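This is the structure, below, for whatever I ask next.
Complex shown without one protein chain; remaining protein chains in place.
In order of appearance the chains are A and B, and numbering begins at 1 in each one.
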Amino acid sequence: MQPRPIALKILDFVSVILLAISTYLALFFAPTELVMGEVQRVFYFHIGTAWVGLLGFVIAAIAGIAYLVTKNMLWDRFELAAVEVSTVFFFITIALGSIWARPAWNTWWTWDPRLTTAAITELIYVAYFMLRQGIEEPEKRARFGAVYTLLGGISAPITFMVIRLFRSIHPVVIGAANASQEKMSMTSDMKTAFFFALFAFTVIFIDMIWHRLRLSSLEEKVEQLKLNSLM
Amino acid sequence: MKSSSPSLLKATFAIVRKDLAAEFRSFELISAMLIFSLLVIIIFNFALELDIKTREAVNAGVLWTTFAFAGTLGLNRSMSVEKDRGCMDGLLLAPVDRSAIYFGKALSNLAFMVIVEAIVLPVYSMLYNVNLFRIDLLAVIILGSIGYTAVGTLLATMSVQTRMREVLLPILLFPIAIPVLLAAVKASGGLLAGSTFAEIMTPFNLLVVYDVIFIAIAFMVFDFVVEE
Partner (left out) sequence: MIEVKKLVKRFGLKSILRGLDFSVQSGEFVALLGPNGAGKTTFLRILATLSRPSLGQVKVAGHYLPQEAAQVRAKLGVVSHMPLLYPDLTAEENLQFYARMYGIEGMDARITEVLGMVGLEHRRKDLIRTFSRGMQQRLAIGRAVIHDPEVMLFDEPYTGLDQDASEMLDDVLRSVAAEGRTVVMTSHDLARAEDLATRFDILSRGVITASATRADLKQTNLLSFYKQSLED
């Protein structure tokens, strides 16, 4: 097995440090929010993971298009890596959102546009994994995967628009709840923690994509060795 | 004997004609969709205790859920027929543009869905004493069905080529089709609740936008799901 490249080792190290600092900033440095209290502190990680989650899905759709145009399998691996990492981050986002919602809005789940779209987006990418799993042939898997991420990437924002429209006309029990989030004004210390979390998660995201890409190429080597031994 | 590659339009209609002729002989697909639709409506009736008051609020939802479920049944069947007997190869071997195959299959699927809707709607009207025969409502139903089959035909072409086959289609299709289903429910629900056409303009426009976007995308990527 090849050793990890030096740059990746450094990035791993940086990621861990950044995560630690970001945790410190979120839990101790940022002041307690007046209305929502301590629980608001999940907000920093909630936004951090949501940001890279969305970023990954956008990257996946772009990588999908790039694959369809160039037919280079590297793009397929990139797309898969982005979707896999983002699906995990997005799951954390939804879980953290739920934890936040419980004391803030007195419910684990609200059918607010953002949460609902997040859940549907997550389902789209779970469907993506099932689709890939059902196809043996790598090129076909790559083509179908690319087409599906493209459809998902277009459908998700439209879903968001439709749900917002739907909900604004049919007010729900806690319809006004997310207004507090939008109005939440941040002090400069909060902003520091907020932007640092965005930065930290972006670096962690890059680190994980890198690992996933490396895993893919190792997988391919194993496949190749198996084939060679059969010959 | 002379032959020349047929135009996109001619090839598309050759496929539609073939599908309709086969279906009107066996009625396998339409009858399956119909019986399934009626069963779904009956189940909803008991599950939701559809008394007059709740019914008004959920009519549109029940109808669209029914159409969506029945739709996947039809889409799966229509594409499996091509796949199972190798007929998809027959289509691909013809000197016609790939998009003729997409449009042909999508139009046939749309026709099946609309036929089923045309039977389910009056039955539903009778059962629950609501008037569903309004031009504006029919326009919404047609637009919703167009969007649903446009993306459904593409995804069914993909799913029949995978190991999980029929099982996979609803899983792939529903999350992608949520915007069109929600907009359709919103628009139909508004009309049934007595809104004017102007009041449902927003969801109506969303339906049009969804249809245009997804027909365009499916048209562009269809090549990639049939080539090898």
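Quick note on the criterion: contacts are C-beta pairs under 8 Å (C-beta built on N, C-alpha and C of every residue); 3 or more make two chains touch, one makes a residue touch a chain.
On a predicted model such as this, the values are computed, not experimentally measured, just so you know.
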item: Which of B:Ala32, B:Leu48 or B:Val81 contacts the chain that the document leaves out; value: B:Val81
item: Which of B:Leu91, B:Leu121, B:Ala177 or B:Ile215 contacts the chain that the document leaves out; value: B:Leu91
item: Positions on chain B where the hidden chain makes contact; value: 1-6, 10-11, 14-15, 17-18, 21-23, 25-26, 28, 81, 85-87, 89-97, 227-228
item: Residues from chain A at the interface with the omitted partner, ascending; value: 137-139, 220, 223-224, 227
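Following the convention adopted for this analysis, only the chains that are shown with their structure count from here on.
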item: Separation of mean Cα positions, chain B and chain A [Å, integer]; value: 32
item: Sites on chain B touched by chain A in the complex; value: 151, 154-155, 158-159, 161-164, 168, 171-172, 175-179, 182-183, 186, 202-203, 206, 209-210, 213-214, 217, 221, 224-225, 227-228
item: Chain A residues within the chain B interface of the complex; value: 68, 120-121, 123-124, 127, 130-131, 133-136, 140, 143-144, 146-148, 150-152, 154-155, 158-159, 161-163, 165-166, 169
